[in-house]
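These notes are about the structure you will find just below.
Take a look at chain A:
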Amino acid sequence: MKTKTTRRLMVSSAAVLIAASLTACSSSSKASASCSDTMTKGKLTIATGEPAYYPWVIDNKPESGNGFESAIAYAVAAQLGYTKENVDWTRTTFDGAIAPGDKKFDFNLQQFSITAERKKAVDFSSPYYTAPQAIVSYKGSPIAGVKTLAGLKTAKLGAAVGTTSLDAIKTQIGGTPAVFNDNAAGVTALKNGQIDGLVVDLPTAFYLSGVEVENGLIVGQLPSTGKGDEFGLLLAKNSPLTKCVSGAVDALKANGTLDKIAGQWLGTDAGAPVLK
Partner candidate 1 sequence: MKIRQRLTREDSGQALSFVISDRERERVAIRKRQAQRRVFIATLSSVAVLGTLLICVVASPGWKVVRATFFDVSYGRQVLHLVVHGLLTNLQLTVIASIAIATCAMCLALARTSQSAAMTPFRILATIYVDVFRGVPLLLVIFLIGFGVPALRIAGVTSNVTVLGTIAVVMTYSAYVAEVLRSGILSVHPSQRAAARSLGLSQGQTLRFVVLPQALKRVVPPLLNDLVALLKDTGLVSILGVTDAIRAAQIEGSQTFNYTPYVVAAILFLLITVPLTRYTDHVLARSITRQNAQGSV
Partner candidate 2 sequence: MNVLEISGVQKSFGHEQVLIDVSLTVPEHTATVLIGASGSGKSTLLRCINLLETIDDGSIYLDGQEITDPLVNADAVRRQLGLVFQSFNLFPHMTVLQNITLAPERVHGIAAEQARGEALELLQRFGLAEKADQYPDRLSGGQQQRVAIIRSLAVRPRLLMLDEVTSALDPVLVNEVLSLVRDLKSDGMTMVLATHEMGFATQVADQVCFLESGRIVERGTPEQVLKNPQNERTQEFLARVHQAGRL
């Protein structure tokens, strides 16, 4: 009868469908670790943010080697044996870097702070910079003359999402900060007087108060907590390159290259008193 054949057909096609998709979903295993085990053989692919801000990258051109992170990247690459010509740059968003799945880079640097929780999802190299937090404001703002942390309790502060700056406000000052997508939005709000102070890392604070904000000033530095102040290069979880990259950073620290690059691109701590 017609119905019996139709039913048989349905069941067998369903079975074929299931089998086909199971094979399609089958896995492929990864090869084991090695220092030259980069994404593209013979090339080192480094990622940073879009856009990449001053003073970490100058003019949004990491290929130039100008800017603190650009310089660090090339120093690490050289340590690993890759010349400037063999370094490829790519861009990712903050979320794009940490999302699970295959990464489009060998390592990524955009002021990622190393925390234990984040280490569950990605690998970090040894820290290449320790960044204290500072508060940028403007002459005549309600917090312009504040010298203590307690004095900031009633202030309207802001920070960019996902930054240690935001964390710092929560843990060291308290209150409900305004949270922005990026520092650019925070700066606009500061210039409008919609927030009293913007919390950013110290190098960025120098740049903003000197260049971006009219009559800008740095209220002060937040005392270091030792937690989350350190920037590390970000790699995929269990990446084969983590050990080598970390080793490269350690070597650069030992021979003073990190300090030299920091001195060249980030200036000194002068002009930013530590708030008590």
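Candidate selection criterion: all candidates are chains of the complex that A comes from, given by their letters.
Definition applied: a contact is a pair of C-beta atoms (placed from the backbone, for glycine too) under 8 Å apart; a residue touches a chain by one contact, two chains touch by 3 or more; residues count from 1.
Note that the coordinates shown come from a computational prediction; the quantities given were computed from them, not determined experimentally.
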*Scan 1 or 2 and return whichever one touches chain A in the complex.*
1
*asked:* Using the touch definition from the top, list the residues of chain A that touch candidate 1 in their complex.
replied: 3, 7, 10-11, 14, 17-18, 21-22, 24-25, 27-28, 94-95, 98-101, 115, 117-118, 120-122, 158, 161-162, 166-167, 176, 178-181, 185-186, 188-189, 191-195, 237
